[in-house]
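The complex is shown incomplete by one protein chain, all other protein chains being positioned as in the whole.
By written order: A, B and C. Residues from 1 in each chain.
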Amino acid sequence: MIDIRIQSNEFDFSQEVKNFQNNKIDGAVVCFLGSVRDLEPKETLEKLEIEYYPKMAKKVLKETAKKAFKKWSLSQCLIIHRFGELEVNEPIVLVITQTKHRKDAFKANEYIIDFLKINAPFWKKEHSPKGAKWVKQNRRDLEINF
Amino acid sequence: MIDIRIQSNEFDFSQEVKNFQNNKIDGAVVCFLGSVRDLEPKETLEKLEIEYYPKMAKKVLKETAKKAFKKWSLSQCLIIHRFGELEVNEPIVLVITQTKHRKDAFKANEYIIDFLKINAPFWKKEHSPKGAKWVKQNRRDLEINF
Amino acid sequence: MKIIYFAKIRELIGKSEEEISFPNSVKTIEDLIVFLKNHNKIYHNVFENYDFLIACDEELVDMNYEINKTKEIAIFPPVTGG
Partner (left out) sequence: MKIIYFAKIRELIGKSEEEISFPNSVKTIEDLIVFLKNHNKIYHNVFENYDFLIACDEELVDMNYEINKTKEIAIFPPVTGG
């Protein structure tokens, strides 16, 4: 079971976990939740704007999930990614992976988030009292070997 | 913030996630949930019995969390481990780690679960129609380098 | 050929999409970029000074990619989702 959602409205992590668990299949579940960080220490984030390329974003997330699904024998996989205007602490991305053995759930989950960080067409723009600026890609993300 | 709980009563993963999120601190949260697996394909698990050494279990979990907390600059860490009699699909163990950067949350979480698998004094006994038997330690768990 | 832009590249170019006709000699992404750079100063500035990625029909491609069967080309900065 693969579930991919790209949405502007906020999602409820705990509710997603609950829904996910209703299909009890395997023993190990790993979740990753990424939320909007403030611009510490000197600035304040007014909002985070996320632009995306709809057709391609959906395709990349789906293909990434499928690859992970096959490689680590996942029983379930959920990816949710937000777009639009977000505030500090709002959830941006959720990845849940379920497998028989925990190592696979960890590996699959990290693979998905690492891969989408450098391949899924989403762009973040930070708005603060000083103005707006596009977030730069994290160099460390590019150094990951898949 | 470190929160360690060893309890016989069931916990609600989604509720724990919700509580955890109420202290919003850093952007990356990783959760691991381990649940009772059935004895597939030939047997049926009637119940899983978990015995533990209370004083030492608490100590090991606390020290493991503290080590991870320091090493990966965690902002929050929760470990819950059950004991007593559990049924198929019930949650056994929950580890939640929160950090600024996702790689640290993944590493800390996996470290905690790997370490407790071979150091925390809990023992599982599987009861099935064929009788009861103590679970053997997984060799793969012993091959992990910390 | 339909070209679409996103994020900072979209802002720099000043539009989110356009139809561009180019000569048959433009066969690869590299040819296209050279063509656009010679087209006007805005493109020249963007493709000379900013990092960008190219997707042809929703698939990331490199500069040697041949575009003869491509329907939609997307040009955008390195992604920052997740």
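Here is the rule we use: a residue touches a chain if its C-beta (ideal position, glycine included) is under 8 Å from a C-beta of that chain, and two chains touch if they have at least 3 such contacts.
In this text, all values refer to a predicted model and were calculated from it rather than measured experimentally.
**Student:** Which shown chains does the hidden chain touch?
**Tutor:** B
**Student:** Using the document's definition of touch, tell me which of B:4, B:29 or B:50 contacts the absent chain.
**Tutor:** B:50
**Student:** Would you indicate which residue among B:24, B:47 or B:125 is in contact with the undisplayed chain?
**Tutor:** Candidates B:24, B:47 or B:125; residue touching the omitted chain: B:125.
**Student:** Which residue numbers on subunit B touch the omitted chain?
**Tutor:** Against the missing chain, subunit B presents residues 34, 50-53, 55-57, 59-60, 81, 92-93, 113, 116-125, 134-138.
In the analysis below, only the chains that are shown with their structure count from here on.
**Student:** Keeping to the contact definition above, tell me which chains border both subunit A and subunit C.
**Tutor:** none
**Student:** Please identify which chain has its centre, taken as the mean of its CA atoms, farthest from the centre of subunit A.
**Tutor:** C
**Student:** CA centre of subunit A versus CA centre of subunit C: separation in Å?
**Tutor:** 27
**Student:** Hey, how far is the Cα centre of subunit A from the one of subunit B, in Å?
**Tutor:** The mean C-alpha positions of subunit A and subunit B differ by 24 Å.
**Student:** Considering subunit C alone, which of its residues make contact with at least two other chains?
**Tutor:** Within subunit C, no residue touches at least two other chains.
**Student:** Two-or-more-chain contact residues of subunit B, please, as numbers and ranges.
**Tutor:** none
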